[in-house]
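In this view, the complex is presented without one of its protein chains, the others remaining in place.
Right after this comes chain A.
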Amino acid sequence: MSMLDGCKTTGKFPAGGCYDLFLRAPHTMAENQDHEKQYVGFATLPNQVHRKSVKKGFDFTLMVAGESGLGKSTLVNSLFLTDLYKDRKLLNAEERINQTVEIIKHTVDIEEKGVKLKLTIVDTPGFGDAVNNTECWKPITDYIDQQFEQYFRDESGLNRKNIQDNRVHCCLYFISPFGHGLRPVDVEFMKALHEKVNIVPLIAKADCLIPSEIRKLKERIREEIDKFGIKVYQFPECDSDEDEEFKQQDRELKESAPFAVIGSNTVVEAKGQRVRGRLYPWGIVEVENQAHCDFVKLRNMLIRTHMHDLKDVTCDVHYENYRAQCIQQMTSKLTQDNRIESPIPILPLPTPDTETEKLIKMKDEELRRMQEMLQKMQQQMQDQ
């Protein structure tokens, strides 16, 4: 713009001829420059993030819970097309009489089209199996809290570059298809966990139910979830500018909850095609057939559309709840103990040995010195 102005005032350029060209050309050039000046270029940010994430890889922690024999392991194998439970030994009833609920982690690295996923499956064998199942969910809630605590410590610590996120992002809870709805154990478990983790309830072994029974059971479970005030994972609302097809899919997804699933890792022949399914004398159940079960919906939801949202909700809601509670507890303790207030709430470390104590004292000294320096600098800036 300033160049043109210069032209007009000095009148250096002759009118007509090439001046016309010149007059016309700068119009588009100006536009370009205009454009260039308005176009900052941050629209490429998602791509940059994408490239960095792909390089870094993703991690996802999935917990499976429910009575034994509901097909949890088979479903996990079907979802991720792996065989995580090759060397598992099943206990018989007598051995299970004295068993308590355990927490077992399986980690597997999966790669697809250049994207790496570090998948951790947290298994809870023994849940709901005993004659007396009072508080059988306690080991599970303790585990989840431990992961939160670990993350909290890491976050408040000094070296935050490589924090390992072991928090449980999603818990698939398997409801037995043999009942008439939720059992007391189901209700108590979900109430104990709905504020710590995203619960996705599933109806297991759905091939023993006919379609009308599945409908009734789903309705019943939805009613009972409302009645008992259980907060299961809610699919987020889709934006108003999404296309109709997406919105339709989203609606169907919400209406199918809780998903009635079937798992299988064996391939059978059906109608000349090889499909994953279960072979019965009266027919073949295809796992990936949407008319047979909701497995495809679950897989799409869990992996293809909502994996990131699950992680977000874990970070933003469940973890923050935990952190707020924790800090509240700590501050009430601090005021009781009359300790020096530090700007960063540091968790009281368990029982540090003398070496670590020395290290901690050194670091504390460093911190104090840095704080003093900061204050001096602030003073200087104010004086300026």
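Definition applied: a contact is a pair of C-beta atoms (placed from the backbone, for glycine too) under 8 Å apart; a residue touches a chain by one contact, two chains touch by 3 or more; residues count from 1.
Keep in mind that, in the parts below, contacts and distances are computed from a predicted model.
Asks: Choose one: "Neuronal-specific septin-3", "Alkyl transferase", "Large ribosomal subunit protein mL40" or "Transcription and mRNA export factor ENY2". The correct choice is the protein name in UniProt for the chain not shown.
Replies: "Neuronal-specific septin-3"
Asks: For the chain that's not shown, point to the residue among A:Val40, A:Val131 or A:Leu158 touching it.
Replies: Going through A:Val40, A:Val131 or A:Leu158 one by one, A:Val131 is the residue touching the chain not shown.
Asks: Contact with the hidden chain only, please: which chain A residues?
Replies: Its contact residues with the unshown chain are 67-70, 90-94, 96-97, 129-134, 136, 176-180, 183-185, 188, 205, 207-208, 210-211, 278-286, 291-292.
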